[in-house]
Every structure is written in structure tokens, then in C-alpha cells.
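Heads up, one of the protein chains got dropped from this complex, but the rest are sitting where they should.
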Amino acid sequence: MQRYSGFGLVKHALSHHENWERQWRNPTPKKQYDVIIVGGGGHGLATAYYLAKEFGVKNVAVIEKGWLGGGNTARNTTIVRSNYLWDEAAALYEHAMKLWEGLSQDLNYNVMFSQRGVLNLGHTLQDMRDIQRRVNANRLNGIYGEVLDARGVQELVPIMDCSTNARYPVMGASWQPQAGVARHDAVAWGYARGADAHGVDILQQTEVTGFKIRDGRVYGVHTNRGDIEAKTVGCVAAGNSGVLANMAGFKLPIESHPLQALVSEPIKPVLDTVVMSNQVHGYISQSDKGDLVIGAGIDGYNGYGQRGSYPTVEHTLQAIVEMFPIFSRVRMNRQWGGIVDTCPDACPIISKTPVKGLYFNCGWGTGGFKATPGSGHVFAASLAKGEMHPIAEPFSMFRFHSGALIDEHGAAGVAH
Amino acid sequence: MSNAATFDTRTDTAIPVESPLAYSYRHSGAPRGSGYRLKLRERAMLGHLILRGGAIVLDEAVRDVLGISLPGQPQGLVQDASGERSIQWLSPDEWLVIVPGGEEFPLETQLRERLGDAHFAISDVSGGQTLLEISGEAARELLMKTVIYDVHPSNFPVGKGVTTVFAKATTILRRPSEERWELVVRRSFADYCYRWLLDAGSEYGVNVEQ
Amino acid sequence: MFYIYCPYCGEHREEEEFHPKGQAHIERPKEPEACSDEEWGNYLFFRDNPRGVHHEMWVHAVGCRKFFNMTRHTVSYEILETYKMGEQPSITADSQNQPREAAAVSDQEEVRA
Partner (left out) sequence: MSQSKQHQQQAYRLNTGGRIDRSRTLSFTFNGKRYQGHPGDTLASALLANGVDIVNRSFKYSRPRGIVAAGAEEPNAIVQLGSTEAAQVPNVRATQQALFNGLTACSTNGWPNVQRDLMGLVGKLGGQFMPPGFYYKTFMAPASMWLTYEKYIRKAAGLGRSPMEADPDSYDHLNQHCDVLVVGAGAAGLAAALAVARGGARVIVADEQEEMGGSLLASRETLDGKPADQWVAQVLEELADCENVTLLPRTTANGYHDHNFVTLHERRTEHLGETAPVVNGYRQVRSRMHRVRAGQVILATGAHERPLVYAGNDVPGNLLAGAVSTYIRRYGVAPGRKLVLSTSNDYGYRAALDWKEAGCEVVAIVDAREAPAGDWVDAARAQGIKIITGSAVIEAKGSNRVSAARVAKIDIDAFKVSGPIQELACDTIASSGGYSPVIHLASHTGARPTWRDDIIGFVPGLVKGVQACGGANGTYALGDVLAEGVEAGIRASAAIGHAAQPVSLPSAERLQQGPAVALFQVPHEKPTLRGPKQFVDLQNDVTAAGIELATREGFESIEHIKRYTAMGFGTDQGKLGNINGMAIAARCLGRSIPEVGTTVFRPNYTPVTFGAIVGRHSRDLFDPERYTALHQWHVERGAEFEDVGQWKRPWYYPQKVNGKTETLHEAVARECLAVRKKVGILDASTLGKIDIQGPDAREFLARIYTNKWEKLAVGKCRYGLMCKDDGMVTDDGVTSCLAENHFLMTTTTGGAAAILEWLELWHQTEWPELDVYFTSVTDHWATMTITGPEARKLLAEISDIDLDRDSFKFMDWRSGTVAGVPARVYRISFTGELTFEINVQANYAMHVWQTLFKHGEKYGLTPYGTETMHVLRAEKGFIIVGQETDGSVTPEDLGMQWCVGYDKPYSWIGKRALTRSDTKRENRKQLVGLRPKDPKVVLEEGAQIVLDPKHAIPMPMVGHVTSSYYSPILDSGFALAVVKGGHKKMGETVYLPMADGQTHEAEIVSTIFYDPKGERQNV
């Protein structure tokens, strides 16, 4: 793999950039792999990367029906935080946070992880109770956080309306300074380049059309480019997980919904942190390019169309202008939609399935991007050993039978 | 009898009452002026009953007691000759009856007697909602700003009424005559609706008749 | 934004008047106590979530307040029909004579559910 550095950039510039290598190969599928990862998004690529790099499983294929990183990895609002309420979720997201902190260097690819801090606003007394509960839990779980009052919020974000005149005045917030944003595409590309360098075959434009299952055990997949065999198959297909599960003959406790996001036109730096509000329902940060990156809500119906309903966008911008009246004259440039796979308890599934050798990592809902390194790492460990990693263990799909849900709805507020 | 409790919540004495817009008149005022293109008038203290049951069950009783027939078709609004009493279809088993204030309890009692043991329900909601009349040349445009339902005359002739979205609240919208629209809004949302109408109507000029 | 024919109101109304209520035709087990934890969990949480023709329940929340069913394509979002509670759909994934996406077929030799 060609090492990237500032010096290298100068060297390449002097040779007119004619000597850059491919960041990943475009290989022909082999007949057989040790592990097949279905889904070439951030989580799938990270799984393959860690399998090859950390767990010594190098004969790995990542099968992607479109182009790598083209699903929710390319469509999310790039927020990274780990201040989740429940121990199980906090452990998972904090595991990811630790990996985020060295990711650019580990991958030799600048994923622009910007630890500019995330504010989760509270507008009601119950919001503030929930915030205190969450921050207290976070601290005892080793995740730094603070509870701010309205004045503390105003100091961090001077342009926000923190007055008591607001319809839902800001009463305070939780503040995780280590949280922030990252460059979503770079995460997929960095993992792809890293995985490829460790020998992983990334098969783009390859669609899984069925599973090869015998005696309740998976031994490969059918694809539009022929059958490929492997005794271990990990599905990391986000919104399309339900479709894959149907192919394998079981259902998931998952529904796929449209989730919309939008950006403003680029403007000069004006917002230095990430601000999220559950009560007025909107979240916002400013990208390095200057766009205000704004997340809208989930539409309530099932949808694979990568489109949602317009009122969702209206409500989101109403919330943003309520919090930031100065943005009324800023203009919305573009909106788009992703397909999010949501679980009833707003926590993911990282799990064995009724089919032996077939594993699923899905159900991330709106919270997948921030978990990418952690999700990939614990999933890779689980696939390599055939036993679920302890951090992944509570996220079994069978919790929906026992009732041992990890309900992040009630307390964590915005799960994005 | 249907074995339900009836209760006349109204009293004849000279006890002061406050319409759902009492707070709003004090706070937002009631603009009056010349050159306005919109007129707003609250018809407070009317009798409002929600009638539940099968159309076949209710129809005869309603005709006997009220003298007008139950609108059987969706979105139907029927009024008596005076225009003071009306019945509006709300759902296949739900109607809104509006009568002059004070008539609602005798009406409920008569209907209950007439309906006997049939399965039905009557709920008095007179304290919970109020009726706003909108007229004037900008009335339709004001409604277009406010409700998501198509208020074009080709889709919304006289004698129609719907439940629909009013900004971020809900409303019952009716068209009793060519020039007049009626909004039935819930008491707790009335101030929001009033402020919305004044704001949305401000570019045309609004006259509020109290 | 959807334009939905309410089978009770007899006309098309804007999506903002409705709430989606998830997959249709999920019946509560008649004898819950006879269900295993797995069966009860399946009833509560596990859904078809198809990419394609989907039968789902909606309620005309700001309108007649009636629940009804809808057959809708989850990719094109085209509404193929709406029908009243208690009725069965006339259009299903099988009746839709279109090539099934991603020909979802597997060799399922003894798949344990």
C-alpha cells in the first residue's frame, strides 16, 4: 500500500500526480473464501479490515451490490458520540470512540474525525432528568460528559436562541466534548483501502441473490456473478437486512424506514459544535466545507425508496430556525434520504441467527455511523472465533423473545 | 334507555361564562379597521354534541327529534332551514351536531329516549370547542394558508365539512354558505388558531367581530 | 408526500392527516398464555419488512379516525389499494406480475426457523 503523507503529496505533485496507485483493487471473485461479508458499507468494510488485520483471517470477500460506501455511510450526518444511557450500548459506542481516536493514523487515511463536542439539549424538566441520568451513567462507565445549564450552552453556542422567550426554552444540555463529526466517505474508503491492502477482495456491483444453506448451516451465497462459498457469512446490509434474512428463511425484528437529511449552502464558519435537540427535533453541525448539515426525522412508514415525506423536512427546519433564528435567510441546498433499519428498542442486532455460520449485524437505525469502527471490530472478533464478542453478546436478535431489550428510546432521546 | 349518565352542564342563571377565545381577545386584541378583506367572528357558547352509532340506527331518531336528516354521505353537512342547527358527518359512525346554546341537553335527552336500547353514544362537548366564522374576499386564500384540504369551490361546495389539519393543530372545516366558512376548533388550541389566523390574514387586513 | 385514498371518507387526503401503524394483518394470538416466549416475541416484534409489495395499517388520525389497510410498494411508494379493516387485499406480492427484485431464492434444505 502506498503510504500517504504531506511529503508524499509534494512528491506526487512534482510528478504531475501520474503515479498514484489504486486505493483498492477490482478483483474477480474467487470460488471460496473463509469469510464472506455481505454489504460494503462502513460497517462491512471495517469488519473485513479488522478480520484481516487483527484476527488473521485474510481470505475474505466483501460483496457489495452497488458501490462501496454508497448506502447509509454516504448519507448520514456524520455525528460521532458515545454518551448512550444503558451499559450495553455505552460499552459498544465507547469501544467505537476509542477506535475513532486513532483511526486516521491506523488507516493512514484522514477520516477528519473532528472532536468538536456534541450538545444534547434539554427543553423540559423531564429532558433534564434524562440528561442527568445519562451523564451520571456515562461518567460511571468511564465516558466523560457534563451537564450544562442554559448559560453554559449559550457560551458554547453564542448564536443559539437560549432565551426564555423560545417556545421550548433551552434549559440545559449534556455535553460530550470528545464527540464530534467525521468525514463519512473517507471512513468507507479508508477501510476499503486498508482491507484491500490486507488481501480482502472487495467485490462491487455484486449482488447476493440467495444463501446456500444445508442442514441448517450456511456454506455460501448465490450472486449475480456466480456462487461463492464460505462457511462463515456476515451480513452487514443495513436497510436491506430484512430482505437478506427473508432469503435465509427467517424474519428480523426490524423495519426499514426512510431517514432524511439536508444541507444548506456553504457559509462561513458560524457553528463550532454539534447541536442536537429531541424536544424540538432537529440536529445540526457545520461541515468543514461550510454546509450546515441537518438531520431530519424518520418517516413512520416502511420504505426502501431513499426518499421520505416533505413535511418531515419542514418540521426539521422549523426546529432549526426555532433554535437558530439567524438561519432564516440561509438557504437549503439539497436533501436526500437513506434507508434505516430500526429495531424496536433502538439498539442494533449483532447476532448469530437460526442458520449456523450466518451472522447479522444490523438494526442500527439512525445510530450506525458513529459505531462503525466498534461495530466492525466486535463483529470481526465474533466471526473469527465463532463466538460473540462480549460487547456484542447483549445485542442478540433473540433478546426480542426473552424480553431483555436495551431500550434507548426512553432515555437517550435523539438516537442519532 | 342506554344506561348512560346524562348531565346538563349548563346553567340558566346569570353566571358569567368565558368563551375559549376570552384569553385571546385580552392578549392579542380583536382588530377592527377599514379596508380589510377578511372577517372573523366567534360563535361562542353553542351546543355541540358528538353522536356515535350506526347511521341506520341514528337517522330516524335524528329526523324525528331535530327535523333534519343525518348526512349519510362522507363529508356531508346538513342544516335546518334557519341555519342554526346542523349535523355533520365526521366518520361512518360519528356526527357533530351543533345547536343554539342550551338546546344540547334537551336534544340529548330526547335522542336518548327515542333511541332506547340501541347501541349508540352521545357526548356533550360544548365546553370543549368553539366555532369561528370566516368571510371576506380573502377567506379562501387564508384557508389555503391554514388547512391542507383543497378548499377550491369545485372540491368544497356548500354543504360540505371535513376534519383536517390546521397548521399544527386540527380543525373541523365547514362551508354552510357561499360566502361563509366555519372552523370548529378545540378550546385548548383556540388561542393558537386565533393567533395563526390573525397572523396569516394580516396581509389582507382582518376585522374581528366580537 | 403520499396522497391516500381513505376508504371510509371516500376520497384522497394528504398524508399529514394519517399515521402509519406498521404491518397489517398481524393478529394477536387468541390464547396468549399458550404461546411460547418465541411465539410471543414474534408477534410483538418480528415483521416481514419486504422490499416491494407491503400490506400495512394506517389510521386517518386527523379525519375520520378509522384504521384501514393499504397495499403499497415500498420502493416506488405507489399505493396499489386501500381497504377497510377486516377486508383482505386484492393485490399481493404474488399477484403482482412483475419480476421479483433480487430473485429472493435460497437453497433451503432444512432451514431451522
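Structural remarks
Labels for the chains are A, B and C, by order of writing; each one numbers its residues from 1.
Criterion: contacts are C-beta pairs under 8 Å (C-beta built on N, C-alpha and C of every residue); 3 or more make two chains touch, one makes a residue touch a chain.
Given the structure is predicted, the values throughout are model-derived calculations rather than measurements.
Listed by label, the shown chains that the missing chain touches in the whole complex are A, B, C.
Across the entire complex, the residue among B:62, B:107, B:147 or B:173 in touch with the chain not shown is B:147.
The omitted chain makes contact with chain B at the following residues, 2-5, 7-11, 13, 15-20, 22-23, 26, 35, 44-45, 50, 52-53, 93, 119-129, 141, 144-145, 147-150, 152, 154-155, 167-169, 186-189, 191-192, 195-196, 199-200, 202-205.
Touching the omitted chain from chain A are residues 4-6, 8-10, 12-13, 16-18, 20-26, 66-67, 70, 74, 87, 91, 101-102, 104-105, 108-116, 123-126, 129-137, 139-142, 146-147, 159, 167-168, 183, 185-186, 189-190, 204, 264-270, 280, 286, 288-290, 305-307, 309-310, 313-314, 317-318, 320-322, 325-336, 399, 401-405, 407, 409-411. Touch with the hidden chain on the side of chain C covers residues 1-3, 14, 19, 21, 27-28, 31-33, 35, 37, 40-41, 43-44, 57, 59, 61, 65-67, 75-79, 85-86.
Just so we're on the same page, only the chains that are shown with their structure count from here on.
Centre-to-centre spacing of chain A and chain C amounts to 28 Å, using the average Cα coordinate of each chain. Averaged C-alpha coordinates give centres for chain A and chain B that are 49 Å from one another. With centres set at the average Cα position, the gap from chain B to chain C is 35 Å. With touch defined as above, residues shared between interfaces to two or more other chains in chain C number as follows: 16. Residues 73-75, 90-92, 94, 148-149, 162-165, 170 of chain B are the ones that touch chain C when the two sit in their complex.
Contacts from chain C toward chain B in the complex involve residues 8-11, 13-14, 16-17, 62-66.
Residues 207-216, 222, 240, 242-243, 246-256, 300-305, 307, 309-311, 344, 354-355, 400-403 of chain A touch chain C in their complex.
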